[in-house]
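What you see is the complex with one protein chain gone and the rest in place.
What follows is chain A.
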């Protein structure tokens, strides 16, 4: 499963959003009411469990959550070093 598919799966699991139609250009933050305080926190939890990462390593900015593509890129930076050490 590639990273984009995994991230979409996390969004679905954490926020109960139908992510099957999302593309890398799809806007997230501000586009879905589920992306509120609880939602973002749940998503970070899901990322921690799915990718075995410390979500503190993920840059917390509006740009990170702006689109699916931005979120995938941000996770790529965090996940790759973990994979290398494993």
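The rule is short, and it goes like this: contacts are C-beta pairs under 8 Å (C-beta built on N, C-alpha and C of every residue); 3 or more make two chains touch, one makes a residue touch a chain; residues count from 1.
To be clear about the criterion, contacts and distances are computed from a predicted model.
Chemist: What does the UniProt entry say the missing chain is called, choosing from "Ger(X)C family spore germination protein", "Iron ABC transporter", "Lipid A biosynthesis acyltransferase" or "Solute-binding protein family 3/N-terminal domain-containing protein"?
Modeler: Options "Ger(X)C family spore germination protein", "Iron ABC transporter", "Lipid A biosynthesis acyltransferase" or "Solute-binding protein family 3/N-terminal domain-containing protein" narrow down to "Lipid A biosynthesis acyltransferase" for the missing chain.
Chemist: In the whole complex, not just what's shown, which of A:7, A:22 or A:42 touches the removed chain?
Modeler: Once the missing chain is taken into account, the touching residue is A:42.
Chemist: Over the whole complex, note the residues of chain A touching the chain we left out.
Modeler: Against the missing chain, chain A presents residues 29-30, 36-38, 40-42, 44-45, 48, 55-56, 60-62, 65.
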